[in-house]
Every structure is written in C-alpha cells, then in structure tokens.
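Presented below is the structure to which this report refers.
For this view, one protein chain was removed and the others were kept in their places.
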Amino acid sequence: MAYIEFNALSVYLGGSFSAKVFMPEMDKLQLDDAKHEKRYPVLWLLHGSGGTALDWLRTPVEQCAIDNGIFIIAPDVGHTLCTNMDYGAPYEKYMHDELQGIFRNTFPISDDIEFNWIGGVGTGAYGAAKMIIKHPDIFTRCLIFDGYLDMKKICDRALRDELTGIHHTKASLEAVFGDLNKFMGSEHDIFTLVSDAKSGKFYMTCSKDAENLEEYKVFAELLGDKVTFEIGNQKPEDYVLEETLPKAVNWICETTL
Amino acid sequence: MAYIEFNALSVYLGGSFSAKVFMPEMDKLQLDDAKHEKRYPVLWLLHGSGGTALDWLRTPVEQCAIDNGIFIIAPDVGHTLCTNMDYGAPYEKYMHDELQGIFRNTFPISDDIEFNWIGGVGTGAYGAAKMIIKHPDIFTRCLIFDGYLDMKKICDRALRDELTGIHHTKASLEAVFGDLNKFMGSEHDIFTLVSDAKSGKFYMTCSKDAENLEEYKVFAELLGDKVTFEIGNQKPEDYVLEETLPKAVNWICETTL
Amino acid sequence: MAYIEFNALSVYLGGSFSAKVFMPEMDKLQLDDAKHEKRYPVLWLLHGSGGTALDWLRTPVEQCAIDNGIFIIAPDVGHTLCTNMDYGAPYEKYMHDELQGIFRNTFPISDDIEFNWIGGVGTGAYGAAKMIIKHPDIFTRCLIFDGYLDMKKICDRALRDELTGIHHTKASLEAVFGDLNKFMGSEHDIFTLVSDAKSGKFYMTCSKDAENLEEYKVFAELLGDKVTFEIGNQKPEDYVLEETLPKAVNWICETTL
Partner (left out) sequence: MAYIEFNALSVYLGGSFSAKVFMPEMDKLQLDDAKHEKRYPVLWLLHGSGGTALDWLRTPVEQCAIDNGIFIIAPDVGHTLCTNMDYGAPYEKYMHDELQGIFRNTFPISDDIEFNWIGGVGTGAYGAAKMIIKHPDIFTRCLIFDGYLDMKKICDRALRDELTGIHHTKASLEAVFGDLNKFMGSEHDIFTLVSDAKSGKFYMTCSKDAENLEEYKVFAELLGDKVTFEIGNQKPEDYVLEETLPKAVNWICETTL
C-alpha cells in the first residue's frame, strides 16, 4: 500500500484543493536508482459529480499502480465538470496549467506526454474526454468508463425542468456552462470538438445495457480508429471498476510502455 | 487528542461533504454514564474562503473541546459564503436543515439551542453572523473572529473590477449572491438583517489595527447589548486564534453552561 | 458514502489510536427519529498483521454498512494479534474494556451484545475468534475470513527459525506471547480455549485450496453446531472480500436482526 492524501493551495481555484495519490511500492520505485532520477508514468483519474476522489479507494486503483509501476492521481473535482465555470473557478485551466506543475514538482512523475494519461467515470468520463480532446499537448491516452458524455442531453433535461440524472440542477449547470441553450457547438460540447481531435487514443467501456450506450456508440464512431470500445456482457448493476479498471490500465500500458 | 474526519453525502449539496470533529477525551465523556445518554454542547466553526476545515487544526480548537467538555464541528464550506447560492448549492439550507440532523444522529450532541453555538473567521465570520441572525431557532451564541462582515463593500469592489480581497472574483460572487447591485438590503446583507435580530448573544474580537475595524464597530453598535466586543492590543499580524479562540469559547461556556 | 477517520487517546495503549468507521447514510439513520435515540448494531473488523484499517477501504465494507443499516468499526491493531502483550500494550483488555466505551459514548451504537459482532481477516481472524471465545459477554457473532487461526503452528515455525508467514519475527512473537514453547494450552491458544466456548455463533469462510484449510476444518469441527463453514470454489488468489464480506454480513443480519 502506498497511498497519499494531498492538500495544497491553487491560485486558479482561489483556495485549497485535495487529491489522492496512489503509487508503486518501493521495490518498484527502484531503490537502486541511486540518484532518484526516474520519472513515472501518470494516470489522472476523475470521479463523477456527487462523489469525491475517496470513491476511487473502493476500486483496485492501488493495485493498478503497483502492478504497472505507475502513479495514479485522483483530484477532487467537485461539481465543476472539469470546466472553466461561467460563474466559478476555471477548473479546466487549473487541470491544464497548475495541477500538472504542482504534481511534477512534488512527485517523480513524467512530463513526457506519452506517459500522461487521463480517465474518468460518471461525469468524469465527460471531463476526461474533454481534457484530452482540447489538450493533446499534455495527454495521449484517455479511459472512458461507464458514465456521461453527451452534456447537451443533460442540459436539455434541465431546460425542460426534468431531473438531470447527474447531481446537478439547472442553476448549477448554468454556473458551469452559462446559457444552456447555447451548449451545442460550444467549447464544452465534446461531440462537436471531437471531430478536430487529431491525436490521442481512447479506451471506452460500458455495459451492454448501459443507460448511455447509444451516445457511447455515437462518440466511438466519431473517434474512428482512435478508439478501442469494449461493451461488457454484464448487466449495468454488475458493471464494476473491479474488472474494467485493471483491463483499461493494462491497455494503456501495453500500448505505451 | 480526539479528532475525527467525517465524510458523508448531502442531499442538498448533491454530493459528498467533509467536516472535522473535535471532542473531549473519554474521561470527560463520562464513561460512568452507563447508558451513554449524555448529550454535549456543540460549537460549529466556519473557516474562511480559500481555506478548508483543516485550517482549524493549527489553532487550539482541540484543547478548547477538551477543556470545556464540548464538541466542536468544522464543516468544509468552500466558497459558498454559507449562502443559498444563486447558481449552486443551497448551503444555508444545508447548514440549517441537513447538517444538524446528520450530526445529531451520528454524535451525542445536544439539540437544545442553548447548547448550539456558531462561530467563524475570515469570511466565516460573515457566515456565522448570518446563520444566527436568520436562524435563532437553532443557535444562541455567535463568535466573530477577525474577518469580514460587510459583504456589500466586497461586492462593490467586484463591481468596480477591483480585487475583492477574499479569494472571490466578480463571477464567483454572482454565483453566490446573484446581481451584486441588489446586494444591499437583500437577505444576504447582515447589516440590514441585524436590526431584526431578537435573540442570541455575540462575542466579537479583532485587532485594534484590523483592516475591517470600522465595519466591526458599526456592526457591534447595531447589535447593542447583545454583543461583547474585545479589541485586541496586538498588531494585526499578531492577532492569532491561539489566544482569542480559547477566550471566546470560555466566554460562551461561562454564559451558558 | 459515510466514512469516518477517528483518532483518540487510549489509557491502556498509553497513547493514540486510530480507527475507520463506516455507517449508514442519513436515510437509514432515521432522521424522523426526532430524539435521535436509535442505537445501531455494530460489527468490529480486525485487519491482518502488516496491514492497517485502511485495507478495509478496498472491500465493500461501506456498502455492507449501508445495505444493512449497521455501523462497522475497524480499529488499527498493528502487530498486537489482539493480545495482552507480554512486552507491550494490553490490546485484548483495550478491545474489551476501553474501545467499547469510547465508541459507545461517541456513536449511536448498541450495547446489546446481540448486536455486537466481530470479524477478521489474516491474523485478524485469529484475533476475532479469540475475542468472542474469551469474551462472550460482549460479542455474539464472529466472522472468520481466510487467514490464520493456529498460532501454535506459527510459533513453532519461529522456534525453528523459519519464516513465520505473518509479518512477525521470533522476537516480535515473543513480545506478544512470551515464551513461545509455552504457547500450546495457554490463554492465547484458541484451539484449547474453543472447547469452553459456550455461546456465540461463527461464520467461517476460505477457499478450497487455502493454505490453512486443514486448520480451518479442525477449528470448525471443534466449534460443532456453532459454526457455519463455507468453503469457496475459487482459487486462493481469487478469494476476495468483495464476495465473501457481503455474504458474511448478510448471514449475521439474517440470524440476528
């Protein structure tokens, strides 16, 4: 077990933030590396709205870090949807500019984009996809677990005063995205942005009866040969990160290390 | 040392929240109370914007809980200013309706309002004052440490595009309060609300050279005989909760227990 | 998620101790219980030597607390083997006298022994079995997961200067048990003690190829009709608490609630 709780100040967020860090044990940390100069690959993981980075502790995330000799860093993202909020903190900038710097200074993680990967579950799937599409300068692999990609559908529900399904209200979605009527085609709409994605490889996975299977299929089609899409045979309630997280991390490591 | 980190779900916040809990050691917990039926007074403490509840660990908060045989509960309040946000979570409702219930179910704290007190530092001073003024049904004592009370002044700075001084931008203040031009006299303006305050006793303290000394004096005048106001002789940079927190908690205990 | 990290002082241990607490969310906490008088059943869980209570976070322990409306409390037990150490802290006394009182004062847990249960994995299995056998006045159900019961076998390995297999050396075992030659038949030898066990029900589970299957069978035989023994069909490396913990907790709840 090598598990770290990290708290620090962010200038962009105007305050403190927290993250959980999972890392290999010392035997993988190559203690014969006398000058301690090795830099490790790093997977950034985003939890879903309504949760916190603590949620990852219920998954085999630590074992994945150990087995593959990588760092896994899970920041708390709150309800920001990994977005430069219209009313609120510029979370996308923070992820892009600040978080990278803070962690590269603090831990022996690689700044080679080949070894910087991102993934997410629930609304974190949307956040991870958006980050790699808009920021191919810092991420080269993306893991999309069962969750939400089509935020336009969510915004439309809010506009119709329906439950959004994602621990967000109309007001809180407006704080994030601004005018919800203008969502489609905006810088937040990954179904539009994805057509410009020139690099990066994606691994998508969900259950065959997942609520959002159709949007996953559409998104996979838009990604074309950039994506490996695994549809699980299990029922949605049996879709668990216990199985899919290790497979997904293996996929990354096999295709990059 | 009896120190607890608490994480749970809030329906109002649409997700997880955290709090730190400080409590007396077992000798004060009256282990001869065979049925474990004793209920303890509780002080709710609010940190300032830009900080977290972790900040309280740097103060003698734990010793105050031990010395006085009380619970002290410090929730993370983020940048909500303890307010039902215009775009965002209804933090005031959560503090009023939900947090009380969750903690009363989980810990042996009193639901007698005589033994429910609130306090804050920085912008938490504003939050604490607002809570007791608007909710005299749940709090009877309020501790106001060096910080901010006059949010209209802050909003005006934001409207003039000046730095707000409180880890908030114009956009983030609008997410909290809505139209900043309409702040004065609104349900968020404690300088207006205070004239209706019928009950509750206040303990205010700041340095003689505090940045906000004038607004503290005005607010104290509005409180009239409901307030005990201590102006410290130290310089602002020497104003520390090491001294003022124990004095303030003593004041509460002397006037209620 | 309702997850608590608890730190307090123990007189018996001569210092601080930590525990993780998992509890039902507020809807199960019966917030309509206006006087907050309900007391919840509690399962005490012991981790194995070499680990900490953090290890439980990797299991569905939280979901078990939620699904069954119970508290689960996992103290850090270090390398004490839940024993009044010959050289060191009286951990058994602490578990029996002090921990119960501290937690009953702090959380709404039942002091009815019908609703106080204990379980363990690894060397925690030994600790849990010992506690219920020697202290039927405080526990009525015991969960024994894959692990170690026959400490005499371990002590004999140490006496032969072999690896013990349990993150203990000969010296550290002597600190716990005293003279290892005198272990058999001592107050630490649960294979002797078990014949006096008059009450309590046990649920034992391990893999069909478990290293210690034989000692589990012997122990189950000694327990007679007090035990429900489930031998899993999985390979040892696939034996995981993901499956067995929820089944075991269900067994308790079905037979007591």
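As written, the chains take the letters A, B and C, and residue 1 is the first residue of each chain.
Note that a residue touches a chain if its C-beta (ideal position, glycine included) is under 8 Å from a C-beta of that chain, and two chains touch if they have at least 3 such contacts.
Worth saying up front: this structure is predicted, and the values here are computed from it rather than measured.
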Would you mind spotting which of C:86, C:112 or C:230 touches the chain that isn't drawn? C:86
Listed in rising order, the chain B residues that touch the chain left out are 1, 3, 51-52, 54-55, 57-58, 60, 62, 242
For chain A, residues touching the missing partner are 1-9, 11, 16, 23, 25-26, 29-31, 33, 36, 38, 98, 101-102, 104-108, 111
Chain C residues that touch the omitted chain in the full complex: 7, 9, 14-16, 18, 49-52, 54, 78-79, 85-89, 167-169, 171-172, 174-175
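FYI, only the chains that are shown with their structure count from here on.
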With centres defined as the mean C-alpha position, give me the chain A-chain B separation in Å. 35
For chain B and chain C, let me know how many angstrom lie between their CA-based centres, rounded off. 40
Residues of chain C that contact two or more other chains, please. 1, 3
